[in-house]
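This report concerns only the one structure given below.
What you see is the complex with one protein chain gone and the rest in place.
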Amino acid sequence: MAKITSLATAVAENINDGDTVAFEGFTHLIPMAAGHEVIRQKRRDLTVIRMTPDLIYDQLIGMGCVTRLVFSWGGNPGVGSLHRFRDAIENGWPHKIEYEEHGHAAMASAYAAGASGLPFAALRGYLGSDLPKHNPNIRWVDCPFTGERLAAVPAIRPDVAVIHAQKADRQGNVLLWGIVGVQKEAVLAAKRAIVTVEEIVDDLNAPPNAVVLPSWVVSAVACVPKGAAPSYAHGYYPRDNAFYQRWDGIARERETFLKWMQDNVIECPAPDSKVRAHG
Amino acid sequence: MAKITSLATAVAENINDGDTVAFEGFTHLIPMAAGHEVIRQKRRDLTVIRMTPDLIYDQLIGMGCVTRLVFSWGGNPGVGSLHRFRDAIENGWPHKIEYEEHGHAAMASAYAAGASGLPFAALRGYLGSDLPKHNPNIRWVDCPFTGERLAAVPAIRPDVAVIHAQKADRQGNVLLWGIVGVQKEAVLAAKRAIVTVEEIVDDLNAPPNAVVLPSWVVSAVACVPKGAAPSYAHGYYPRDNAFYQRWDGIARERETFLKWMQDNVIECPAPDSKVRAHG
Amino acid sequence: MADYTPDEIMTVCAARQLKSGTVCFVGIGLPSAAANLARLTHAPEVVLIYESGTIGSKPDVLPLSIGDGELAETAMTVVSVPEMFRYWLQGGRIDVGFLAAAQLDKYGNINTTVVGDYDKPSVRLPGAGGASEIATSAKEVFVMLRQSKRAFVETIDFVTSVGFYEGGNSRDQFRIPGKGPTRVITDLGILTPDPITREFVLSSVHPGVTVDQVKAATGWALKVADDLGTTSVPTAAELTVLRDLHARTKQAHAEAAE
Partner (left out) sequence: MADYTPDEIMTVCAARQLKSGTVCFVGIGLPSAAANLARLTHAPEVVLIYESGTIGSKPDVLPLSIGDGELAETAMTVVSVPEMFRYWLQGGRIDVGFLAAAQLDKYGNINTTVVGDYDKPSVRLPGAGGASEIATSAKEVFVMLRQSKRAFVETIDFVTSVGFYEGGNSRDQFRIPGKGPTRVITDLGILTPDPITREFVLSSVHPGVTVDQVKAATGWALKVADDLGTTSVPTAAELTVLRDLHARTKQAHAEAAE
């Protein structure tokens, strides 16, 4: 059964230094507030997994929380580079990070394999690509019926999955909708799961065949309105595309980045601490 | 783009003697009327695939349409045996049929592999089971990362998938909900697809993340109200459990079976021919 | 003291094995009655999952099939059948797999495939359905069936769903994730596996049933546990809820036929 608690407690109780953590979300429902709490709690030596590492990964990397990254597309969507991500890879600032690189098809399949209790995923992928030369976790498997050779990648099994969703009910059952990405797979592939939500309601009123995560596959639920901003929550608030464009300027230089993090993350309490104070 | 047509035309244009056909449905939304039309059109030498062959498969087998069956559970749910299925297997009436037997986990994975364009599916399955001794299409594959041995089954790629759904719109886009079984996978795994629906509407009004099959993955849509009866269509009519119980008596003897089929299928026009006459 | 039928005490006794909060993958028939009785009595928070894809079903009447509308209407959510078998069962999310059986041997191996030779069966049974993977992927398995020499046999004709295979550690060769069948509930008593040999032994008899009766209904030389217990009788409350459930079910299934 999910524990309904504060974001600070959810992070403190479920994410440890050295853990492998997937903060998932595909442009929509990025668990931004949860990532900020991890930064405030100064977690270190994290292996972070994400198909589309974006601003929150730029921030986790720039603040020195990360030693290893598994990803398939690392950029500021529609804007350009993630400057902290590039600074770490190109110049080792604030320290060197290792990374394991895949394509989306492989990572999506690897999450599904993890959720399915399988050790690997097979796909028609990486044909003619240079990536297998650089990633020893891209191997090959032969079909026992046709003899065809398929690419194989290891299942993703994080210690913790962190996602943001629209709603939870008072028992901690979670509902999300719209662009749902790989969040269900990430939660079911992980040993523990933290879910931040826009609101906690009496009844999810989930439509038939909706994406619902029962309370018993979730470790902690925290009510964090706007917890995905500047990403968006379908039905609640739009994506702040202008902020994504502004981030390019903020993150380009180490000093402006550190100042912004100090002013906007380190010195800010978890959003729900305020919310909770108001009751 | 799906052609919106009569059931008779949909079957005539898409199902040929000797085809491999999956009439799917998991208790809910069984394509009963479509199966009856196949019997009326006297298709022969069909290989039929279904996780849960039930009354319509009992009828197709008993009427001599089938030479091969791929399945994972063959019974009258909650009632007992499929007598025509047993008579064919135990006594070769009306003629011998071959069968390939699996478990649900394997068939569900095999449909998903077919929909995914993969040649096989791997699963943690058949551990300690005698089935692999009797089914040469159950093989084993080793994980290229952990060395674990997993069961492997060939992807299911039918010539035709036949399903029943609640709604289509006038462009032939299809919506189903409730117990959705493996129908999406069956349609996406197949070369052609026939969908019968309860009604054709101007707007599907599909909730977010609903099970929708776009017109361009469907070959033919026929409006056949009650096309799943005595199975049910969620939101339209309940399962006629009493008929499933009555079927046990009807199908037990060859004569009563043949008489029932003559009176209730052979001499009945396709339901939509009447419906369409009424406009 | 209410009196009751053998099926009733079997169902009540099976229901008592389920705790509130347990995630139970429910087979159709006897297990479904027992699981819902548990939900309607001592275990309101038991989570019932059916292979048709329904998660958290709370049916008011028992389903005749594994996919009755009632299961979907009362579920927290309904997922596709591939998702059910891959993410939820194979993914290791099921605490208890609750199975029925046609034939069972002393090591808890189950046959629901054929009586006689596979290629020339004297009786063709429905087959595995989800059972062979429920038996290995669920953390533990409860089996429920009426006890008779026909059902409880020395050697089953076909292993559909493996239990402890040939006993002892023989099952380990298959690297099975779950720990296998931990109890068999019948209309005469409860059998549990010997911790070493893994042979199912009689660990509890239902009130008024003698050990000799149980032995006479078993196709192997049934051993009896040193600490043989006696099942406590169904309470009036348990029987009332069970009988109401069956009455509602009977009426609903008749009504469905216009």
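Letters A, B and C mark the chains as written, and numbering starts fresh at 1 in each.
Keep in mind that, in the parts below, a contact is a pair of C-beta atoms (placed from the backbone, for glycine too) under 8 Å apart; a residue touches a chain by one contact, two chains touch by 3 or more.
A quick note: this is a predicted structure, and the numbers were derived from the prediction, not measured.
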Original post:
Which chains here would be touched by the one that got left out?
Top reply: A, B
Original post:
Thinking of the whole complex, not just what is shown, which of B:A8, B:V79 or B:A210 touches the missing chain?
Top reply: B:A210
Original post:
For the full complex, which residue in A:G64, A:P94 or A:G178 touches the chain that was left out?
Top reply: A:G178
Original post:
Which residue from B:N14, B:S116, B:Q166 or B:Q245 sits in contact with the chain not drawn here?
Top reply: B:S116
Subject >> Those residues of chain B which, in the complete complex, touch the missing chain >> reply: 1, 112, 115-118, 173, 184-185, 188, 206, 208-210, 212, 214, 216-217
Subject >> Residues of chain A (touch criterion as defined above) contacting the omitted chain >> reply: 26-28, 51-52, 71-75, 77-79, 81, 85-86, 89-90, 101-105, 108-109, 111-112, 123-131, 134, 148-149, 178-182, 184-185, 211, 232, 234, 238-246
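Operating definition for what follows: only the chains that are shown with their structure count from here on.
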Subject >> Shortest walk length in steps over touching chains, chain A through to chain B >> reply: 1
Subject >> Higher-contact pair (C-beta pairs counted), B-C versus A-C >> reply: B-C
Original post:
Centre to centre, by mean C-alpha position, how many angstrom separate chain A and chain C?
Top reply: 40
Original post:
Could you state the distance in Å from the CA-based centre of chain B to that of chain C?
Top reply: 28
Original post:
Using the touch rule from the top of the page, what residues of chain C touch 2 or more other chains?
Top reply: 72, 78, 86, 90, 137, 177
Original post:
What are the residues of chain B that contact at least two other chains?
Top reply: 123-124, 148, 178, 180, 211, 234
